[in-house]
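Please read through the structure below; I'll follow up with questions.
Only a single protein chain was left out; the remaining protein chains are all shown in position.
On to chain A.
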């Protein structure tokens, strides 16, 4: 499995996302410019120029017309996907840590950091008519989050709820129609770095600094499965076609004392979704993996690392032939 290596960023990758069809791959990094690539051949389609800080989070809407990015320069920007032009900008008090379009893409949610005396906030905005006026348009809902800041978030089914993962490992479910917390679970010990939905959006996988990734039900927040490793997990994704999950992570860059990649364990690790057994590893990055994503057709996956590279892997035939014995 020889990967395609996308080298367009100058600093560590923070997030990668495919669009719904999977023909495009978006990537953001601590440099100030999100990129978009053809996932098929790794050719760069364009960049989104304008931010003046590290990009923490990106998203693309379901029909690939709009792109959104939240950054450390204290703003959330909306872009036109086709042209790469900025169409709207919302200034915030602190860095934007997470952002996501709702299922319909009529709304979006973003959250800000606890910083400079400001509390973490979760904000729901209407993005139907995104233009210059959006900056001053009142948000649909603004929910202050007091104790532990949001580090990842997801929309629940039918644009009714938002699920947030926090710095201290708790997961909250919010009813955004009334702005109330519906449910909370504490199944992780440390920060939840990433959360991703499965194909039909009924389950999600968390990636936590407590060295585990876990599978939850999106409606009940019931813990379904747990995938254990020896290193912090920064990102996890569920295969759209098989009962497989992929985990990316590794020893924190700041904790790496030796240059040996052996110690860091910067591998993508494949687990069986149901049996929780590890069945494969993909080496390559020479720093921790910060983001992983499955192609919507399940035939390839990508990983973005602290080393600044995005690696696009097309699975070998052996991957499709592989079967767990279970009868």
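Following the convention adopted for this analysis, a contact is a pair of C-beta atoms (placed from the backbone, for glycine too) under 8 Å apart; a residue touches a chain by one contact, two chains touch by 3 or more; residues count from 1.
Methods note: contacts and distances are computed from a predicted model.
The chain not displayed here is annotated in its UniProt record as "Eukaryotic translation initiation factor 3 subunit B", chosen from "Large ribosomal subunit protein mL38", "Eukaryotic translation initiation factor 3 subunit B", "GCD complex subunit gcd7" or "N-alpha-acetyltransferase 38, NatC auxiliary subunit". Interface note for the absent chain: among A:54, A:182 or A:224, the touching residue is A:224.
In the complete assembly, the contact with the undisplayed chain comes from A:157, out of A:46, A:144 or A:157. The chain that is not drawn here is touched, among residues A:41, A:83 or A:146, by A:41. Against the chain not displayed here, chain A makes contact via residues 20-22, 38, 40-41, 43, 62-63, 103-106, 157-159, 200-203, 217, 224, 230, 251, 262-263, 273-275, 296-297, 324-327.
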